[in-house]
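One protein chain omitted, others in place.
Let's turn to chain A:
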């Protein structure tokens, strides 16, 4: 399978940006962005879809760390 050329890359990135914008505006409710989601999947190779989805999670996580800081998971409560 040939790698996407520059026009195909751009189409994929634009679809990704539109989907991400929609998800940002709708508090990540996937149901609100169904159409953009399928457009994104149609314009990007399946591997890229997986990669970008993980990448968004990572970027969100990074943003949360930067704004809210790290909150440690609750460990077992120690009986006092």
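The rule is simple: a residue touches a chain if its C-beta (ideal position, glycine included) is under 8 Å from a C-beta of that chain, and two chains touch if they have at least 3 such contacts; residues count from 1.
We take it that contacts and distances are computed from a predicted model.
Not every chain of the complex appears here, and the one that does not is recorded in UniProt as "Thioredoxin domain-containing protein", selected from "Signal peptidase subunit 3", "Thioredoxin domain-containing protein", "GPI transamidase component PIG-T" or "Rabenosyn-5". Although one chain is not displayed, chain A still touches it through residues 1-6, 9, 13, 44-48, 50-52, 55.
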